[in-house]
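Of the protein chains in this complex, all but one are displayed in their positions.
The block that comes next holds subunit A.
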Amino acid sequence: MDEQARSILQRIIKKTPSKRLETIIRSWNCLSEDQLHSLNYSQPKWLFLENLVSRCEVRLFNGNVTKTEIKLYKNHIHNPNQGTWHACQLFQAEDDALSVHFTQFRESFIAHLEDVVQHVSVGMKKLEDGAIWVRIAWGDNFRKPNHLKPTYLVHYLQSSYVFIHNVTPKHRPFLYQALVLATRHVSIKECHLSSRSLTAMRDLLMKQYQQVVFLVLNIFPNTDPNIEREHAESSEGRHQMACEAFGCGVLPKLETAVYKLETRYRGNSNNTLNDGDELFRGVVKFSSKNILESLRHCVSTGMAEGPVTPLLSSITQKGRNYFVITDKVSGATASQTPAPKA
């Protein structure tokens, strides 16, 4: 068995919990009953791998292995060690874009990719939720496709979003071209949204989180009813603002947001720096298990001043988490918050 196939197999066996191993291997249909029975699932995994490899036919394996990897990958999409996904958006749909179905997409995508890249191996699977998972192993004139560093791509047909994982700058243009052609669009652009959690990005962009407004009850100690009412009003006001900016209920689990600041200095107003034209450069990074919930909490508790700055609300409104902030050219005053620009 060649090194690559073996490595992939090893990876799968390592990641799969022992009790599920039997089911998975059985589902590949490449071992006889006798062979299946002869496997000992309680062995240490490295030993198990050796025994498995000695019983198997390479040819039958490869296809099944890559499909299994896709499945495993999907089940691990919450795993933070899986690296970063980036979102892209397709623009200018042709008339027949909406009628593209899975088979058509698959044939078209593979054909276009194979046109431009020699030795590429593409696996595709459509899942129950409508997501198309594409796994691409890249090769070239000198090397066979490298299955150890595949690119993953997830696309929901009829939506304009594509999520990409692990593509090199060299291969990206080929990928984009094949995507654009196969989905019957004219162009594709990066969304400036990246995260380790595919689900978070998908939910954010496709607005699949609850937009339900819920009532917030505040319980105050026994004080003057007027004070209580004022508190309740301002607190409700903040809650309202927070929900409008970020959403209500459970929010997508976005973990970071990065802002590159290229604005003029806006610190203490009696500083000479305020008069200058030079930029006060910096980068601000927000991180949390769920930054949208954290930011919403900041607003609702008053840690952030209202109205919510467009810099923060743009995360949900525009579905992105990377921004470059520059000063507005015309009409800017010292106290005005600059609008985010792409």
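Definition applied: a residue touches a chain if its C-beta (ideal position, glycine included) is under 8 Å from a C-beta of that chain, and two chains touch if they have at least 3 such contacts; residues count from 1.
Rule of thumb we're sticking to: contacts and distances are computed from a predicted model.
Asks: From the list "Centromere protein L", "Transcription factor bHLH147-like protein", "Proteasome subunit alpha type" or "2Fe-2S ferredoxin-type domain-containing protein", give the UniProt name belonging to the chain omitted from this structure.
Replies: "Centromere protein L"
Asks: Taking the full complex into account, find the residue in A:161, A:176 or A:259 that is in contact with the omitted chain.
Replies: A:259
Asks: On subunit A, what residues meet the omitted chain?
Replies: Within subunit A, the residues touching the omitted chain are 259, 261, 263, 265-268, 271-273, 278-291, 293-295, 297-298, 301, 303-306, 308-309, 311-312, 325, 335, 337-338.
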